[in-house]
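For chain A:
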Amino acid sequence: MTTNPLLDATGVVKTYGAVVALRNASLSVLPGEVHALMGANGAGKSTLVKILTGAIRADAGHIRIRGEARDVRSPADARRAGLLPVYQEPSLIPDLDVASNLRLTDTPVEPFRAWVRELGIPDLDIRETARDIPLAVLRVLDLARALAVEPDVLLLDEMTAALPANLAEKVLEVVRRQGDSGRSVIFISHRFVEISALCDRATVLRDGETVGVVDIEPGVEERIVEMMLGARIEKTRMAARMASQAASPGDSRPRLGVANLRVGTKLNDVSFDLANGEVAGVVALEGQGQDELFAALAGSIRPSGGTIEVDGKPVKFAHPADAIRAGIAYVPGDRTEALTMQRSVRENIALPFSAALRNWGPINMAQERSRVVSAIERLQIDTRAQREVQRLSGGNQQKVTIARWIAAEAQTILCFDPTRGIDVGTKQEIYKLLRELADQGKSVLFYTSELEEVQRVCDRVIVIFGGRVVDVFPVELADEPALMRAAYGLPRGAKEDVGILADIHSTPVAKP
Partner candidate 1 sequence: MSTTAIQPVPSGRRLKRFMADRPLIPLIILLVILVVVLQILRPGIVNERWLANTVKFAIPLAILAGCQTMTMLTGGIDLSVGTVATMSAFIMATQVVNHDPAVAILIALVPAVLIGLVNGIGVGVFRVHPLIMTLGTSLIGTGCLQVYQRTVIASGAKIPPFLAWLGTGLTYGVPNALLLFVPIAVLIVFTLNRTGFGRLLYAVGDNEGAARLSGVRYWQVITALYVISSVLAGITGLLYIGLIKAPSLSLAEPLVLPSVAAAVIGGTSIFGGRGGYTGTIIGALILTVLTTLLTILQMPEGARRILFGLIVLFVTAAYLRIIEDR
Partner candidate 2 sequence: SAEAKYTIGVSNTVQGNGWREEMICAIKAQALASGEVTKLNIAHRNTDAAGQLEDIRNLISAKVNAIVVNPADPAGIKSALEEATKAGIVVVAVDQAVTEPSAYIISNNQEQYAYLGAKWLFQQLGGKGDIVYMRGAAGASADSDRDKGFKKALAEFPDVKVVHEVFTGWQQDQGKQQILDFIATGSPFNGIWTSGIDNVIVDALVESQTPLVPVVGADNAGFVGQLNSVEGLVGAAVTNPGSIGGAGVTLALQILNGKKPAEQTVLVEPQLWENVTEEGKAKLKSVADPSLSPEWPVSISIPDWTTYTKEQIIACKGPGE
């Protein structure tokens, strides 16, 4: 370590009332390095990024940029200092078109366009209003906007979490090249694959404190996990499911039967069954109709054709309430869609069973309390800031969206990327939970953007491409390369490897 750090933060403290978000955080980034910032949900990663970029003010701490002490007072200030963040939540102005968003931040248009193309979106219309753009694309635009001004330090807060594999891959490529061209990147992710493929060093936070800085080298994952989780470590070990463990859906009548389902032009003739006690995975690239499939099953949008049967009886959903009454619960991938942010954890979890379904009268508070508490325990939600869900960290918010349906005892759960932005420890909990639900006879439809999750959780995988079901895998065949190929619409057994994930797999990487 002979070079001077580009960015050096020490002793950063931030408290929110009783909650200590950062106790004593430090971070030092060298020129040209891709530096991982790791930590469990609620460890304070996002808070640190916000402080470094002037979005919030720290209570204490020193920040030095290129060796100079500097008080970063606003995002505009950070930008002038060469620090550019992509926050965990999209920060394009929803009602402005992309072009205006660029103008607002003085971003040059041509480099932006070039980056957008580079990041795998060939046909962006910059007159489109940000509100109408899907979340994943929005994240990419946010990144392209940051890249276009050639920042010295790029801070990416869970940039890849909401991205489908194809886009995530491009992002990783681009970030790697940033490091190669002498710029620094602070990279937050819960995916070890990405960290090992990309980063030079990692700073690990636990409970708001920096507990270590390590060089990324083969085998370091175990140490990072140890540092991140501290005492929680022993709970996280769980191997991939073996084929023999897969439940055999012997039931004659499926829980959920979908036949020839169509939604506009996005979804064509989709048919499949979901058995009782089964976890069925759904794998697809961005925008292949999976959103519409889940929305239609959840009663959120009306299909334009086809039938849905629940327990053999045909149903028509005009409103999510109808689906819920049929025992179908939907956990959207974007937690801001699912949560009432100013309300307490308790109210959020209790909403469907205490209030929603025609129960407008008095609430049985004791019963509600015990159900909520058991759901919180089951998902290990960090309840330090439970009076308002918006004060929870991103991952804990995500858990609340699931806890709600555990408490409501929904029979069928549609999970849309439920592990988005969740730390390794909690991810394991969620896998275990989904399996437990299945063992209790419940059915789960599970869309995931992380292909390696499929073999850990699912009994079967449905691959969707271009709005059609292109393949249904038994779990033992659903390794990542195979899924990747199928997701690109290639026939099963094709030889060519697709994308960098294939490369990663050829090098031995220990999994946590």
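Regarding candidate selection, all candidates are chains of the complex that A comes from, given by their letters.
Here, contacts are C-beta pairs under 8 Å (C-beta built on N, C-alpha and C of every residue); 3 or more make two chains touch, one makes a residue touch a chain; residues count from 1.
No experiment lies behind these values; they were computed from the predicted model shown.
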Key: Options 1 or 2: the chain contacting chain A in this complex   = 1
Task = Would you tell me which residues of chain A are touching candidate 1 in their complex?
result = 15-20, 23, 40-42, 207, 232, 298, 300, 319-321, 323-325, 330, 332, 336-343, 347, 350-352, 354-357, 359-363, 365, 376, 380-384, 404
